[in-house]
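Quick notes on the structure that follows.
For this view, one protein chain was removed and the others were kept in their places.
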Amino acid sequence: MGRLFDFMLPENMSPLTADYTDGLFHFINEASTIVLVGITIALIYFAIRYRRKSSDDKTPVITHNNKLEITWSVIPLFITLIIFSWGYKGWLNLKAVPDDAYEIHVTGFKWNWAVSYENGAQTLNEIHVPQGTPVKLVMKSRDVLHSFFVPDYRVKQDVLPNRYTYVWFQAEEVGESQVFCTEYCGTSHSNMLAKVIVHEPDDFKNWLEMNGGAGGSGDPVEAGKELVNLNGCQACHSVDGTPGIGPSFKGIWGKEESLADGSTVTVDENYVRESILNPGAKIVAGHDNVMTPYEGILSDEDITNIIEYLKTIE
Amino acid sequence: MANHSATHPAHVQHHFVDSDQQFESAKMGMWVFLVNEILFFGGLFTAYIVFRAWYPDLFTQAAQELNKLWGGVNTIVLIGSSLTVAMAIRSAQKNQKRGLELNLLFTIILACVFLVIKYFEYEHKLHLGIAPGSFWNPTPEILAELSHPKANIFFSIYYVMTGIHGLHVLVGIGLMIWLYIRARKGHFSSEYYTPVEITGLYWHLVDLIWIFLFPLLYLIE
Amino acid sequence: MEAVKTSEKTTLQVKRFKPSENPTTNFFTEERGLKAWLTTVDHKKIGLMYLGAVAFFFALAGFLAIALRTELWTPAKTFIEADTYNKLFTLHGAMMVFFVLVPSIPAALGNFILPMQLGAKDVAFPRLNLASFYIYLIGAVFTFIALFMGGFDTGWTFYTPYSSDGDSATVIWVTLGVFILGFSSILTSTNFMTTIHKLRAPGITWDKLPLNIWALYATSIIQILATPVLAITILLLSLENIMDIGIFDPAKGGDPVLYQHFFWFYSHPAVYIMIVPGFGIISEVITTFSKKTIFGYWAIALSSLAIAFIGFLVWGHHMFTSGQSPVATTIFSFLTFLVGIPTGIKIFNWVATLYKGSIDMKTPMLYVFIFLFLFSIGGFTGIMLGALSVNIHLHDTYYVVAHFHYVMMGGTLMALLAGLHYWWPKMTGKMYNETLGKVAATLIFIGFNMTFLPQFVMGAQGMPRRYYNYIDQFTPFHQTSTVGSYVLGVAFLIILYYLVKSLMSDEKAPANPWESRGLEWQSTSPPDLHNFDHTPVVINKPYDYHRPMEEFQLGLAVEHNGHGEAHDVDVKETEQENS
Partner (left out) sequence: MSADNHTHHIATAKQLWTVGIALVILTLLTVVVSNLPIPSPLDIIVALSIALVKAFLVAAFFMGLYWDVKFNSMLLIGAVVFFILMVSVTLLDTLYRDDVVPSF
């Protein structure tokens, strides 16, 4: 639109949620600029015009002026009332999810976003949505607070461990938008990124069907690999030996692991199982106890599959 | 300094003009400090109210585990101690050294009684595994009565509130002993009893807080 | 000698006391040696010790900021690991807030100036004052212990449950440190409030209080009401770490958003604890250097109280995205804007004060101008953040980081620098180099805007805060910002250089170099151990520049015992008596 502060905002990809925000953003910026310029000019002008000429300058006794006081209280009051109502309206709009919104579930955990769809499809750090359709994300956290932020849509919502929260948006163009975690959540807070991937409605349907009814291949190693991907293990554990927040999975099987308390342990089924369900029990030397327990999230069968997969990483 | 005029009584610090200004300042200072105390406990009361509004049945259920009788006795003990403190101040104002000492002594004794009763209450609960935070480990019988899943929160609030209140009582006892020693040495008179007065204010506030803790924790059901 | 009639009953004998230049004794010479300093109950020495401690923590936290900025030169790793970065910004924020900004103006400058502006010999409770200083240091020691045990990375806000699970030992130490620190500000403000009420010199009625005192009074009120809540919050958080009491921890049945209410109930008013004393300094400096009565005395005095009051009801504007209820969100947003009105009143009154003044652009005044410009930007962006829908977009991005640096550094710190330069001759008896002063102020202005203006842009573009890594698109903004922070570093080194140099030099500052009418300037520089060699009497308002200096140099001729009661020296009557 070519407004003065356009350069400050990212491209607006979801007009239904972003328009109020952008309009108000520009309004406040412009109003502030006017007042600021006024103050600045007054300051500079007075400083020059009334600069001290000699040390016994006489100044007039001007103590107050009630008319002025009222003027500069009431005008800002009106401006702020406008800003409040505008912001309030925009915010109501952000809270009011259209009835026909398509629902997707998002779970935040250190340091990934797990996404699941109505038909059981699952993705990690990718949120596939149909174009031109209102989408409602129902969100929850598995550990600490996170916050789901898409600058392109001007939406943001904290994700909490003890209740559900939501955002909605409607992406108008096919493409990708960046997702950030904006509530500090530890070491890799700044890498807790994701993408919203917008498909044409038909493409989206296809994609959904292709990925529906998760698991299924039957091969434990494949299933394990899938689980490791979907549960975000790789945020902390590499499979190629690069050091990370947790020990690399490369060559892990049968390894003699030294623990923080000085003892050692051999990586076998029981140890891996314990490490997944209750990571705090045995801490590997050189690492902190930051891994989220997967108790209640991974079933025994899942863990068996993961173990099969771990055995293959050499 | 010229300002150290000979008319200054010994207890008046150099930056005050007279005894009265010093007394009024000290008293106001103490009141300002009490404002702090009120908001400090205020935070805990807020937590109490928020959780109570969320889980009313939890609070009724959990209050059953508290002993009304001993809570009531303790309330009366504290009220008694407030009375003796007020009497102590009166004695000081009337230059009755003996009365001052006795009343301070009564206060100390009553405060100790309060803590002893509190100790037995705690003891009893800890014995049943009703302990704060990670020590929460109720016996099966208790668990049957305290079926609410957030019972631990009630007792966390209970322990923090009464614990911090208990600490205040402890500090109060320390102050009273200090006053008692100074009273024995004859430091106080109708001219100068500021420490007695402001410690008294503190003590009454401790009593005030308990006046609210008692019905909120023990009685409401 | 002239007689001033104070009320129906008493007449005070007053005499003119012109402060002598280059006094032979002052508070530096009267009690000497390390031990005398460490055990002093003199508010001036305590103020200076605070000043030293605050400067130390500022340099340290500023150094950490430089490290932060350097790390952000490139995305991902530039020279430190993510964990280190997270610990650094936490420490930077916590130190700047709790160890620098909260005590800076009240406890350091305020301690020195407040009793002098009241014509008192000391604060009401001098020993308590010293105790506050040591409590502050103990708080610092606890924080350093946490640091040496490996540091803490929770952010200065200590949000649960992140702060209550994981590495808890260090968090316990630092939270206890902040808890202890809280008592220091509680005691200082208790002291100030009592002093203002009970220890004013004869003639200082409420309408003759300097605006600096009004500001410190408002600050004390906020501190007294808000700090205990911080204390209990932080204590509960410690208990959460020590034994999982679970009030704030969802895993134990508690509620993390409740923690945020507790935290911001203190920490929003705390931002006014930081800025309102700055407002006081601005009022003092701006009148002195325009040699003119303040415009709108009552508007400025009362707006401080209004800010203090409304400031208590807006804390939830930090929680718009937290999942708090819609009702609360709406009310908090509405009230947030109301704070802007009294603040605006102040700004406009200051600008109006300049009108037809006799403006002398000395270093302190230069800082006032910088303050007015930067703080306005900070305030306007605060309004931006208060607007509900916009806040959703900007929350927890660099836009917020830029906002609070504009208000805290562009506001409070600039006011602090103005006050430091203004009162430097009074506090030390030495004069700094004016040219270097102006050079440094200009550099600060340039460096500051270079550091933080780009942050507004990248914040609005979507750059989240507390990010060690960032996507490439933000690189140019981050690099400009980093260069700006280096300029700031240089500027502060220049300040350090000329201030230290002035201490070393033999040149003495005059008693009242700025010809101010303020009561504190009617004493010698540096002041006597008991501030004045007489009991001052005040008959004029503090900024009556149209009256001759002599009328501000009055004191009791004879030692009088009615000091405490003589607050009600009647202005009108005395004026008649004099003219």
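Going in written order, the chains are labelled A, B and C, and every chain counts its residues from 1.
As a working rule, a residue touches a chain if its C-beta (ideal position, glycine included) is under 8 Å from a C-beta of that chain, and two chains touch if they have at least 3 such contacts.
None of the values given here were measured: they were computed from a predicted structure.
Chemist: So there's a chain missing from this view; which of the remaining chains does it actually touch?
Modeler: Across the whole assembly, the hidden chain touches A, B, C.
Chemist: Among C:Ile80, C:Ile145 or C:Ile331, which one touches the chain that has been omitted from the display?
Modeler: For the chain that is not drawn, the touching residue is C:Ile331.
Chemist: Can you tell me which of C:Leu313, C:Val439 or C:Ile494 touches the chain that was removed from the display?
Modeler: Considering the complete complex, C:Leu313 is the one touching the chain left out.
Chemist: What chain A residues would touch the chain not displayed?
Modeler: 103, 105, 118, 138, 163-166
Chemist: Suppose we count only contacts with the excluded chain; which residues of chain C make the list?
Modeler: On the side of chain C, residues 197, 225, 229, 255, 257-258, 261, 265, 312-313, 316, 323-328, 331, 561-562, 564-565 touch the unshown chain.
Chemist: Give me the chain B residues in contact with the hidden chain, please.
Modeler: Residues 17-21, 23-24, 27-28, 31-32, 34-35, 38-39, 42-43, 45-46, 49-50, 53-54, 56, 68, 72, 75-76, 79-80, 82-83, 85-87, 90, 93-94, 200-201, 204-205, 207-208, 211-212, 214-216, 219-221 of chain B touch the chain absent from view.
Keep this in mind: only the chains that are shown with their structure count from here on.
Chemist: Where in chain B do residues touch two or more of the other chains?
Modeler: Within chain B, no residue contacts more than one other chain.
Chemist: What residues in chain A touch two or more of the other chains?
Modeler: none
Chemist: For the complex, give me every residue of chain A touching chain C.
Modeler: For this pair, the touching residues of chain A are 7-10, 20-21, 24-25, 28-29, 32, 35-36, 39-40, 42-43, 46-47, 50-53, 55, 57-65, 68-69, 72-73, 76-77, 80-81, 83-84, 86-91, 93-95, 143-145, 147, 149, 151-152, 154-158, 160-163, 165, 178, 180-191, 193, 288-290.
Chemist: Within the complex, which stretch of chain B touches chain C?
Modeler: The contact residues of chain B facing chain C are 1-3, 5, 7, 13-18, 20-21, 24-26, 28-29, 32-33, 35-44, 46-47, 50-51, 132-135, 149-150, 152-153, 156-157, 159-160, 164.
Chemist: If we count contacts the way the header does, which residues on chain C are in touch with chain A in the complex?
Modeler: 82-83, 86, 153-155, 159, 161-162, 165-167, 250-251, 255-257, 290-293, 295-299, 320-323, 326, 329-330, 333-334, 337-338, 340-341, 344-345, 347-349, 351-352, 354-361, 369, 372-373, 376-377, 380-381, 383-384, 386-393, 395-397, 456-457, 460-462, 464-471, 515, 545-546
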